[in-house]
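Up next is chain A:
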Amino acid sequence: MGATQIIFWILSIVAVFSAIMVITRKNPVYSVLYLIITFFAISGHYVLMNAQFLAIVNIIVYAGAILVLFLFVLMLMNLNKESEPKKNKFMLWASAFAGGLLLYVLLAAVHTAHIENVKGIHVGNIGLVSELGKALFTTYVVPFEITSILFLSAMVGAVVIGKKD
Partner candidate 1 sequence: MSNLSQLAWLVPIFPLIGFLINGLGRNYLSKTLVGIIGSGALLLSFITSVLIFNKVSAGELLIGEAGVYFDFIKFGSFNIPFAFQIDQLTSIFLLVITGVGFLIHVYSTSYMHEETKAHFARYFAYLNLFVFSMLLLVMGANYVIMFIGWEGVGLCSYLLIGYWFKNNDYTNAAKKAFVMNRIGDLGFLIAIFYLIQHFGTTTYIDIFSQAKTEGSSSLITIITLCLFVGAMGKSAQLPLYTWLPDAMAGPTPVSALIHAATMVTAGIYMIARSNVLYALAPSTMSLVAIVGLLTAVFAASIALKQNDIKKVLAYSTVSQLGYMFLGLGVGAFTGAVFHVMTHAFFKALLFLGAGSVIHAMHHQQDMRHYGGLKKYMPVTNITMLIGCLAIAGIPPFSGFFSKDEILIAAYAANPIYYVIGLFGALMTAFYMFRMYTMTFLGGFRGDHHHLPHESPKPMTFALVVLAILAAVAGFIGLPELFTHNPEGHKLANYLAPVFKDGEALLAKHAHPDHTTEWILLAVSVGLIVAVILWAVKTYKVYKLENDAEPQGFSKILANKWYVDEIYDAVIIKPILAIGDFFGKVIETKGIDKAVNGVGKAINFGSRKFRYLQSGNVGNYILIMIVAIIILVRILFYLPMS
Partner candidate 2 sequence: MFLVLLIVIPLIAGIVAIASQSAAIAKIVGLVASLATLGVLLNVLCIPNGSEALAYSKLWIGSLGANFSLLLDGPGKIATLLTAVSFPIIFIASWNNGYKYGHQFWGLMLLAMAGLMGVFLANDMLLFYFFWELALIPTYFLCSIWGGEKRIQVSFKFFIYTFVGSVLMLIGIISLYGKTPDASFSWKSFTQVALTAKEQLFYFWLFFVAFAIKMPIFPLHTWQPDAYEQSPTTVTMVLSGIMVKMGLFAVIRWLFPIFPEASSQMAGIVITLSIIGVIYASLIAIRQDDIKRLIAYSSIAHIGIMAAALFTKNNMGYEGAVIQMFSHGINIIGLWIVVDYIEHQTGVRKMSELGGLAQKAPNLTILFIVLAFANVSLPLTNAFIGEFLMFNGIFQYSVCAAVVACLSIILGAVYTLGLAQKTFYGEPKSLAAIKSDAPLNVIVALSLIVVMIIAFGVYPKPLFNLIGLVTGAN
(Lines give C-alpha, C1' and ligand atoms only; values in the text may rest on other atoms or scores of the structure.)
Protein backbone atom coordinates (compact mmCIF):
# COMPACT_ATOMS: atom_id res chain seq x y z
CA MET A 1 0.00 0.00 0.00
CA GLY A 2 1.68 3.12 -1.20
CA ALA A 3 1.30 6.63 0.05
CA THR A 4 -1.28 7.44 -2.62
CA GLN A 5 -3.45 4.64 -1.51
CA ILE A 6 -3.22 5.58 2.12
CA ILE A 7 -4.17 9.13 1.26
CA PHE A 8 -6.98 7.86 -0.92
CA TRP A 9 -8.46 5.81 1.87
CA ILE A 10 -8.12 8.55 4.40
CA LEU A 11 -9.74 11.08 2.08
CA SER A 12 -12.49 8.68 1.15
CA ILE A 13 -13.31 7.88 4.74
CA VAL A 14 -13.33 11.54 5.63
CA ALA A 15 -15.55 12.36 2.66
CA VAL A 16 -18.06 9.64 3.35
CA PHE A 17 -18.10 10.26 7.08
CA SER A 18 -18.61 13.97 6.75
CA ALA A 19 -21.23 13.44 4.04
CA ILE A 20 -23.14 11.24 6.43
CA MET A 21 -22.77 13.87 9.08
CA VAL A 22 -24.17 16.44 6.66
CA ILE A 23 -27.40 14.63 6.34
CA THR A 24 -27.74 13.56 9.93
CA ARG A 25 -26.89 16.75 11.86
CA LYS A 26 -29.88 18.49 13.28
CA ASN A 27 -28.26 21.86 13.29
CA PRO A 28 -28.01 23.21 9.76
CA VAL A 29 -24.82 25.07 10.53
CA TYR A 30 -23.09 21.84 11.41
CA SER A 31 -24.30 20.41 8.17
CA VAL A 32 -22.70 23.21 6.26
CA LEU A 33 -19.48 22.79 8.09
CA TYR A 34 -19.40 19.08 7.46
CA LEU A 35 -20.18 19.74 3.83
CA ILE A 36 -17.16 21.98 3.65
CA ILE A 37 -15.08 19.14 5.02
CA THR A 38 -16.49 16.85 2.38
CA PHE A 39 -15.62 19.30 -0.33
CA PHE A 40 -12.12 19.61 1.01
CA ALA A 41 -11.80 15.86 0.92
CA ILE A 42 -13.01 15.81 -2.65
CA SER A 43 -10.55 18.50 -3.54
CA GLY A 44 -7.91 16.28 -2.01
CA HIS A 45 -8.95 13.58 -4.42
CA TYR A 46 -8.61 16.05 -7.26
CA VAL A 47 -5.07 16.82 -6.19
CA LEU A 48 -4.46 13.13 -5.97
CA MET A 49 -5.59 12.81 -9.55
CA ASN A 50 -3.40 15.67 -10.69
CA ALA A 51 -6.33 17.97 -11.37
CA GLN A 52 -4.98 20.93 -9.51
CA PHE A 53 -7.09 23.51 -11.26
CA LEU A 54 -10.31 21.86 -10.33
CA ALA A 55 -9.06 21.26 -6.81
CA ILE A 56 -8.47 24.94 -6.34
CA VAL A 57 -11.67 25.98 -8.05
CA ASN A 58 -13.60 23.54 -5.96
CA ILE A 59 -12.29 25.01 -2.78
CA ILE A 60 -12.67 28.57 -3.93
CA VAL A 61 -16.07 28.27 -5.53
CA TYR A 62 -17.75 25.63 -3.48
CA ALA A 63 -16.22 25.75 -0.10
CA GLY A 64 -15.33 29.38 -0.31
CA ALA A 65 -18.21 31.03 -2.05
CA ILE A 66 -21.20 28.77 -2.26
CA LEU A 67 -21.10 27.28 1.19
CA VAL A 68 -20.32 30.61 2.75
CA LEU A 69 -23.37 31.88 1.01
CA PHE A 70 -25.35 29.04 2.52
CA LEU A 71 -23.96 29.78 5.91
CA PHE A 72 -24.80 33.40 5.44
CA VAL A 73 -28.36 32.64 4.51
CA LEU A 74 -28.71 30.29 7.46
CA MET A 75 -27.45 32.89 9.83
CA LEU A 76 -29.66 35.47 8.23
CA MET A 77 -32.69 33.35 8.78
CA ASN A 78 -31.59 32.51 12.26
CA LEU A 79 -31.85 28.80 11.58
CA ASN A 80 -28.75 27.90 13.51
CA LYS A 81 -30.51 25.82 16.03
CA GLU A 82 -31.85 22.33 16.08
CA SER A 83 -35.17 23.57 14.95
CA GLU A 84 -36.02 21.11 12.27
CA PRO A 85 -39.08 19.07 13.24
CA LYS A 86 -38.91 15.35 12.88
CA LYS A 87 -40.10 13.80 9.72
CA ASN A 88 -42.70 11.09 9.81
CA LYS A 89 -40.89 7.97 11.02
CA PHE A 90 -42.23 5.78 8.32
CA MET A 91 -41.31 8.20 5.60
CA LEU A 92 -37.89 8.57 7.13
CA TRP A 93 -37.17 4.89 6.98
CA ALA A 94 -38.73 4.57 3.58
CA SER A 95 -36.52 7.35 2.34
CA ALA A 96 -33.41 5.87 3.83
CA PHE A 97 -34.30 2.51 2.42
CA ALA A 98 -34.89 4.00 -1.01
CA GLY A 99 -31.53 5.73 -0.87
CA GLY A 100 -29.86 2.47 0.10
CA LEU A 101 -31.64 0.64 -2.65
CA LEU A 102 -30.56 3.23 -5.16
CA LEU A 103 -27.00 2.74 -4.00
CA TYR A 104 -27.39 -0.97 -4.42
CA VAL A 105 -28.82 -0.84 -7.93
CA LEU A 106 -26.33 1.77 -9.09
CA LEU A 107 -23.43 -0.23 -7.77
CA ALA A 108 -24.82 -3.42 -9.14
CA ALA A 109 -25.31 -1.87 -12.55
CA VAL A 110 -21.92 -0.30 -12.70
CA HIS A 111 -20.25 -3.27 -11.13
CA THR A 112 -21.17 -5.45 -14.04
CA ALA A 113 -19.32 -2.98 -16.17
CA HIS A 114 -15.91 -4.54 -15.74
CA ILE A 115 -14.21 -1.20 -16.01
CA GLU A 116 -10.56 -2.01 -16.09
CA ASN A 117 -8.27 -0.92 -13.34
CA VAL A 118 -6.35 1.91 -14.75
CA LYS A 119 -3.02 2.33 -13.08
CA GLY A 120 -1.30 5.64 -12.74
CA ILE A 121 -4.33 7.76 -12.35
CA HIS A 122 -2.21 10.75 -11.51
CA VAL A 123 -0.22 10.74 -14.72
CA GLY A 124 -0.82 13.28 -17.47
CA ASN A 125 -1.15 17.01 -17.19
CA ILE A 126 -4.63 17.64 -18.52
CA GLY A 127 -5.64 18.89 -15.14
CA LEU A 128 -3.32 21.84 -15.32
CA VAL A 129 -4.54 25.36 -15.88
CA SER A 130 -2.67 25.84 -19.14
CA GLU A 131 -4.15 22.78 -20.79
CA LEU A 132 -7.62 23.49 -19.58
CA GLY A 133 -7.43 27.12 -20.56
CA LYS A 134 -6.33 26.23 -24.05
CA ALA A 135 -9.20 23.85 -24.52
CA LEU A 136 -11.67 26.18 -22.93
CA PHE A 137 -10.97 29.01 -25.26
CA THR A 138 -10.72 26.98 -28.43
CA THR A 139 -12.89 23.90 -28.60
CA TYR A 140 -15.12 24.90 -25.76
CA VAL A 141 -15.53 28.53 -26.54
CA VAL A 142 -19.14 28.09 -27.56
CA PRO A 143 -20.35 26.62 -24.27
CA PHE A 144 -18.17 29.09 -22.49
CA GLU A 145 -19.94 31.92 -24.21
CA ILE A 146 -23.26 30.30 -23.71
CA THR A 147 -22.77 30.13 -19.97
CA SER A 148 -22.94 33.88 -20.15
CA ILE A 149 -26.60 33.55 -21.00
CA LEU A 150 -26.99 31.39 -17.96
CA PHE A 151 -25.34 33.92 -15.79
CA LEU A 152 -27.32 36.72 -17.28
CA SER A 153 -30.53 34.95 -16.57
CA ALA A 154 -29.44 34.03 -13.07
CA MET A 155 -28.53 37.61 -12.53
CA VAL A 156 -31.78 38.93 -13.83
CA GLY A 157 -33.55 36.30 -11.83
CA ALA A 158 -31.82 37.16 -8.62
CA VAL A 159 -32.75 40.79 -9.19
CA VAL A 160 -36.37 39.98 -9.96
CA ILE A 161 -36.72 37.72 -6.98
CA GLY A 162 -34.58 39.56 -4.54
CA LYS A 163 -35.50 43.15 -5.19
CA LYS A 164 -37.99 44.55 -2.78
CA ASP A 165 -41.08 45.79 -4.55
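Regarding selection, all candidates are chains of the complex that A comes from, given by their letters.
FYI, a contact is a pair of C-beta atoms (placed from the backbone, for glycine too) under 8 Å apart; a residue touches a chain by one contact, two chains touch by 3 or more; residues count from 1.
Not measured: the values here are computed from a predicted model.
Trainee: Check each candidate in turn (1 or 2) and state which touches chain A within the complex.
Mentor: It is 1 that touches chain A.
Trainee: Using the touch definition up top, name the residues of chain A that touch candidate 1 in the complex.
Mentor: 87, 91, 94-95, 98-99, 101-102, 105, 108-109
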